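First comes the structure, then the notes that go with it.
Complex shown without one protein chain; remaining protein chains in place.
Take a look at chain A:
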Amino acid sequence: MDAPNPKRPCLVPLGTSSIENPCSLPIAPDFNQSNIDLTISSFLSLSDLPLFSLPLSIGCSFDRVLDNVIPSIAGTSRDEFDQDRFLDRTLQLASLLYKSTKRCIRKRATLQNSTSWPLLPELTIKVFSMLDTKSLMQASACCTMFNKCAMDRVCYSHIDLTTAAEDVDNGVVCVMIHRAGKELRSLKLGSISSSAEPTTSLLTRSCLTPLTFNHGFTGGHLRSLHLYHLRMIDCGSLSPVLSACLNLTDLKIVGLDNPLEQLGLLTRNCRLIEHLFIEIYGAAGLITDSSLLEFAANCPNLSSISLLGFLLNDAILQKLIKGFRRLKHINLSSSPEISGCFFRGLELCGKDSPLETLILRDCYILKESEVLLFLNSLLAGDFKYIRLIDVSNVDGLVCDGGNRTFEPRFPIEELKKQRSNVTFVAIFESQSSLSSSRFPLEELNKERPGLTFVAEFRSPSPSESDVRSPSPSSSSDSSSSSDSSSSSSSGESSDESGTEEEEDED
């Protein structure tokens, strides 16, 4: 019904007839728009007649009119041509009526929605702007009115496609960035799940190119960019994108290929960055002094740095920390070459250091003696702003003889007394399957500041290694959590946590 009869191609444009006969339906000169409207209105008002089968039905009338206009035996070829045109025109008119009716139904539904929906459009838009991106898409599919509201730029100021990573490709991201335009403030892409490999993601680096369009008009307003496991992403490809994001303050990249030599290049134009989080796939190359200096010069406002899985040694780390005077949060987990000597460099800052969080989880060669030195400086009153220290390690710490210890000698009791506002985390598991990374320590630190010290030192005994549930050693009593609200003793609480882990493993 939507298209003219394919077997009867219309060769002459409609309304151009040279032959005066009923088939050509010539338009009279005095036949204006109101006449047409009146004729159609009269036709549509026949609705009270039966539609089919009876002689008086509209269907029978259609048949009779068409039979009269199209004689059973065709005359000249010209007559036949006009008849073809007439039939095509009839089909077109029927199709137009069908489409108009559909449009009318939709308009009516939209009108009904807008009268029954009690919120003003500006309020609806504001609510939509607070939805996560997946919910926004679902709401926009409800009706035309919602779709119009969901098209507003404000609704796309915070794009988070991490919850629908498997359904999103480059095209979707590009459309959303275009919709956001100058309102774009934060962008989160990819799959957060740590198990996700770069090859499983539908997104590649090209999804970010709209940020650079129009001299970086859209990217220039972006404040936060989080990228998780995007394919083919490295410093070289990210650099032009980030050069358009001049106002970026928060950059997080999980799954970056070999970024160390190009850290300076990566942050060259992002001079306002305050929070930097980079986690890499493979082993990174060594960072050069010049690259390090450039990196430090590029980011004078950096207050939080997380470099996970980097081949950073203590000398580089010392320079890095000295280069960033405002650092409050440092996370250098899974760095295989950090022994802890850089702590001595930190001590030069002493009381004035703004450091609040220091996380060195699973740093394989981290030394007990260096951590002890740092804790002693805390007891001496240095680092007055520090709130969280985490030196948990599945392999324990390196002790003086080059051996590994699961029972380091830390002055826990003194720390509890003198620095009760500090959370010190030192969880040592012998099995890597019971990795300490399960515990949401930073969140705990924010939400439960009363939990002052967590330090469980666990060493496996021969009998325990079979059941995979290490119980606390003798030293844990003196160093376990001291939550004042807990009625159970520290030994019991340690046992409970061990049991929970055992259940998890099952």
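Keep this in mind: contacts are C-beta pairs under 8 Å (C-beta built on N, C-alpha and C of every residue); 3 or more make two chains touch, one makes a residue touch a chain; residues count from 1.
In this section, contacts and distances are computed from a predicted model.
Chemist: Tell me the UniProt protein name of the chain this structure doesn't show, selecting from "SKP1-like protein 7", "C-C chemokine receptor type 10", "Eukaryotic translation initiation factor 3 subunit C" or "Nucleoporin NDC1".
Modeler: "SKP1-like protein 7"
Chemist: Identify the residue among A:36, A:66 or A:130 that touches the chain left out of the display.
Modeler: A:130
Chemist: If you put the missing chain back, which residues of chain A would it touch?
Modeler: 116, 118-120, 123, 126-127, 130-132, 135, 139, 142, 146
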